[in-house]
Structure formats: structure tokens, C-alpha cells
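First the structure, then my questions, so here it is.
Each chain you see keeps its place in the complex, though not every chain is here.
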Amino acid sequence: MIALFRRDLQLAMRAGGGFGLALAFFLIVVTLVPFALGPDRETLAAVAAGVLWLGALLACLLSLDRIFALDFEDGALELLATAPIPLEGVAAVKALAHWLTTGLPLTLAAPVLGVLLSLPAGAYGWLTLSLAIGTPALSVIGTFGAGLTVGIKRGGLLMSLIVLPLYVPTLIFGADIVRRATDGLDPTAPLILLAVITLASAALLPFASAAAIRINLR
Amino acid sequence: MTLNVQDLKVGRAGIALLDGVSFDVCAGDVLVLRGPNGIGKTSLLRSLAGLQPVLGGRVDVAPDSMAYGAHADGVKGTLTVVENLTFWARVHGHPVRADVFDAFDLAHLKDRTAAQLSAGQQRRLGLARLAVTGRLGLLLDEPTVSLDAASVALFAAFIQRHLATGGFAVIATHIDLELKAEVLDLTPYKAQAAAADPAGFDEAFL
Amino acid sequence: MSLWEYANPVKFMALSGQVLPWVGGLAALCLGVGLVWGFFFTPDDFRQGSTVKIIYLHVPSALMAINTWFMMLVCALIWLIRRHHVSALAARAAAPVGIVMTLIALFTGAVWGQPMWGTWWAWDPRLTSFLILFLFYLGYIALWSAIEDPDTAADLTSVLCIVGSVFAILSRYAVNFWNQGLHQGASLSLDKEENVADVFYIPLLVCIAGFVCLFLALVLLRTRTEIRVRRIRALEARSRMA
């Protein structure tokens, strides 16, 4: 299990593994926003919190196919399924590795990008906090989506279609935390709800992911 | 620690392929599966490995005692030979014994990434992976594809050593391996289309 | 004789073949009566004018859109636990019906919203959660059609349906939390003061009954088609092997 975790990190670091690329995608999407919306500072500040959460979510989404697809294609997933570690553990470890190589860097980078979008000063702390609490849920839910669609060639878009609706609650609470903080309201209520979502999905979804993989391997 | 198969019915995508396959493999035995393309060798091996449900019959074998070697090797192109083997050994809870590299003539390739290996070298790495799992039962699907004569001999020697330590193997192949082995031709077990049978999984619809 | 016997495709085909014309006829009857009554023989509302009559399409389709998902959830559980093919195929057959119901509700709602709220669309929680439901249907149907092997597809869509239901309910609460609504509260509960007036109420009930029958008829019909498709597959496979 630890071996798997270490290998997944190693693979992510290698060329083409995609570590840092999610970050770069996040950066680019956020820089594209002013081109699309126009350079007006007020407009940008009003949407900054939402754009940062949305950008982080999309960057997360796009790196999901890394989780299982490669292992499926080269047969490693079949071998893991017959190895003496539970598939639930495999799913959990892979979600964790995904978060470490995607969610964590995104969380750390978000405040910097907030400057680009003139995010109001009081919101930086809450932005980081909300992403730190919310991105693990994105990884775990994404792992489930990746497990569901692993058998499908070029299933990337289909996976997005399945995963994005599942992301809705996380996104709503996450963005709401930052928006409330920006508006000077109390963000504890969405913060607690977000934490509940993260904990519950981390506890339950690996079982669903493992079931989906088992079905896909048949 | 042996494999006992009784009256097995194997299918693919809901269609029965093989019916009534029975055999025993004891420690120290090799069973070679033969049969024309498309008869169901791969499907049978996948069923034995527990990767696809059987349509009928029984497979008796100790849990977690079989290692499956498919067409795809489970080898990561971006990891080196050593890293690949270390990973699979760890997953199975063993260290990598230094002699596997010699056993499969990989010593001089240790630090190359697997993507830079030729077809045969990659296959040797895939076979070495089976050795580090420490499993006694080997299920091999055309293991000698792309191997030259010298590598086939290495493979045969590996199997001999494996058998001597109480292992057993089921090998699907079209080629003559230089092994003393029982041969099972699957042709007679081809499932009859006409035999309506509720066990088959689409047959509920007929 | 247990109810489960009808999960056998052959038995199901025989029974559903007999039931289908009756259900279909009943649907046509209820819808005909309900809609004609509703559209032509009820007075205009004193505030909403004739636009109130959209209710005869809007409310039944909205109800059916949600209930279809529940039916799919039940079918998914039955398939995963008891592995009756008919229930998996019924879930598959229901999904397109459900998505069309969702679309009808969305469309009639939008058409109603224009005169009532002065806008085609608002991010009201009820409307929003309907849009999310639409997305869930879309993902579910796409997953069905992306997988070749029917049983694998049944398994995976069932897992998705269960997980999706949990998240759909979560979304419902999230959306409520996120925005205050414009939309009507529930007004069908029998004892409420603010219930719609009886003149509108009875034809509405007839319409709802009509939609339920229509749904049943369509699902039966589509399930039968799915079973026939599977039968063709099995026959083809058999002839291929001979």
C-alpha cells in the first residue's frame, strides 16, 4: 500500500506524469478570465472568489484520468486486483496521491492567483482554508468517477459529465465560504458543511470506487 | 496448494465459450493449454485468476495463490526496470532478490526506463514481475511472445526452478515450449450453441 | 408464487404484453380528459390569467421527473442485490423518459416564468436542483450508452445511480442554502389553506394520473424493446458460435 503510494507520487513526478501541470492549467485558466470578461477591476474582484474555486475544480478534474487509466491500459490494475491488498485501499491511496500532487499545490497557489484577480484582502485566508478543506473531497469524488469510466477509451469527457454534477455541493459551499468572507459575513456554516462532505466522502466513496473498478475489470 | 477445476463453464460478454473443462494441477506440474485462436484460452485464464466470473462449475484453489501474466505486462514505461520490479515485489510484501535480474538477463538494463526497451526486453521484464510476486501458481498467457531462443530457454529454466520449489503453472501458448508438461487441447470443450442452459447469462432472454 | 417470478424476461414479456394496451389506453383517456378539461373548461385565474393552465403540464411532468429517478434507484438496488435482468433494463428504459419529463418541466416552467417573474430563467433553488437532476440523467444515460457489455453497464450505472442519488439530495440542500427562492411552495397537500382552488385541482389530479399511466406505458414499452434487443444479441451470439 505504501509501495503503491510511493510509486504513484513517483509517476506523477516523472515526465508526462502531470505534477505541476494541474497547477499550470489553473494558472492559465485564471489568466484567461480577464481576456474573456474584460479588464475591469471591479468586475474581476466581484467574481474572483468564484473563478478561483472554479479554476481549481477544473484543474482537478482534468488530472483525474491519470488516476486509473494508465494502470488500466498496461494491465497493472488487473494485477493490483489480484495482489494481496484490498482494492478499497488502492482507491483510497490513489485518491490521496492525487490530492497531494494536485489539490495541495492548487491550494498553495490560489492566493497568488487571487492577486491577479484583485481578490479583496480579507478573503485570502478563507480562500486557502476552503480549498484545503474542499480539494480532498474533489480528489475522492474524482477517483470514484475515474473508477467508473476506466474501461472506456477516451472516457475523459464522459468522466467530466459524471463527476461535475457530483462536485456541485462541494463547489457551492467552497465558493460560498470565500464569498461570505469577502462580503464580511460569517463563513462558519458553509465551512462546517464542506468539512462534513469531505469527511463523509473520504470515508465512504473508496468502497464505491473499488466496486466500480471490480466491475470494470470483468 | 494446488488448482482443481471441475466442469468449468467459461464465457465472454455473456456468451458461453468453453463448457465442461476439468483438470487438476498439482505442485510441480505444468499444464499447457492449446487450441485455435478464439477458442477461449485467455478467457479461461482470466476466470482462473478471478478476474471474470465463471458461468458454471468450480475452481478450487487457495486464495491469493495465483499470479496472472497477461498480454499486457503491467510495466510502467516511465519507471526503470528496477523500480518496476521493486514496486511489484513490495505490493506482494517481498524484497526483490538480486538473482531475478540475472535470471531474465536484465542486469545490464537495470536503470533503463521500461519505455526504452525492445519488445522482447519488455516481455522479459513482465516475466520477471511474476517471479517477484512470490506466488506459487502461475497463469501465463502466451508468455514467450517476442522472445528469442535464448530468452525462451531462460524462461524454461525459470519455470523448472519454480516447479522444483513447489510451484505450478498453467500456460496458454501456440508455440512448443521445451518443458515436460501435460497438454490440454481445449477444442473438444467448445460450448455447444444449441444447448440452452439457464446458467449462461444472456440465455434468460431466449 | 412470488412476485420475483415476473423478473424472468419471458414471463415479463407475456404479462407486460397483456397489460400494455390497457395502461396505454388509460393514459390516453386521462390525458385527453384532463388536458381538455383543464385547458378549455376551467376559468382563468384572477391574477395569472390564462397562463395558469400551464400547470396541467408543468406539475405532472415535474412530479414524474423526480419519481422516475426514484424508480431507477429502486431498480438499481434490485439489480445489484437480486440480479434480475428485467429491473436493470427497466432502469435503462426509464432514464430517457425521465429526462424528457425533466425537460418538459423545465420548458413549461420557463414558459410560465416569462409572464410570471418576467424572466425565462432564475437561479431559484427548485429550478436549479431540477437542472442538476437533468445533468444526473445525462451522465447516467451517457454511461449506459458508452459501455458495450450490457451487464457491466447495468452494474456501473447502478452504482452511479446510488451514489448520484446521495449527491443529488446533497445538492438539493446545498442549493437551498445558496439562494432564496421565487418558486411556489408545495400546494398539493390536501389540508393546506393555500391549496389551489378546486376548479383547478380536480383536472390537475386527472392529468397527474394521466402522466403516471403514460410513464408506465412508455417504460413498459421501452423495457420490452430492451429485452428484445438483448434477445437479438443472444440469438446472434448463438448463431455465431454454431
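Note that the chains are named A, B and C in the order they appear, and that numbering of residues resets to 1 at the start of each chain.
By our rule, contacts are C-beta pairs under 8 Å (C-beta built on N, C-alpha and C of every residue); 3 or more make two chains touch, one makes a residue touch a chain.
Owing to the predicted nature of the structure, the values given are computational and were not obtained by experimental measurement.
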Legend entry - Whole-assembly formula, with each chain kind represented once in the display: A x2, B x2, C x1
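Just so we're on the same page, only the chains that are shown with their structure count from here on.
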Inset, instruction - Please indicate which chain is farthest from chain A, where distance is taken between mean Cα coordinates of the chains. - result: B
Legend entry - Chain closest to the assembly centre - both centres taken as Cα means: A
Legend entry - Centroid distance [mean C-alpha coordinates] between chain C and chain B, Å: 48
Legend entry - Gap in Å, rounded to a whole number, between the CA centres of chain C and chain A: 32
Inset, instruction - List the centre-to-centre spacing of chain A and chain B in whole Å, with centres computed as mean CA coordinates. - result: 37
Inset, instruction - Enumerate the residues of chain C that touch no fewer than two other chains. - result: 149
Inset, instruction - Mark out which residues of chain A touch at least two other chains, giving numbers and ranges. - result: 218
Inset, instruction - Would you mind writing out the residues of chain A in touch with chain C in their complex? - result: 144, 148-149, 151-152, 155, 158, 161-162, 164-166, 168-169, 172-173, 176, 189-190, 193, 197, 205, 208, 211-212, 215-216, 218
Inset, instruction - Over in the complex, which chain B residues touch chain C? Could you list them? - result: 13-15, 191, 193-194, 201-206
Legend entry - chain C to chain A touching residues, read off their complex: 132, 135-136, 138-139, 142-143, 146-147, 149, 152, 155-156, 159-160, 162-164, 167-168, 170-171, 173-175, 177-178
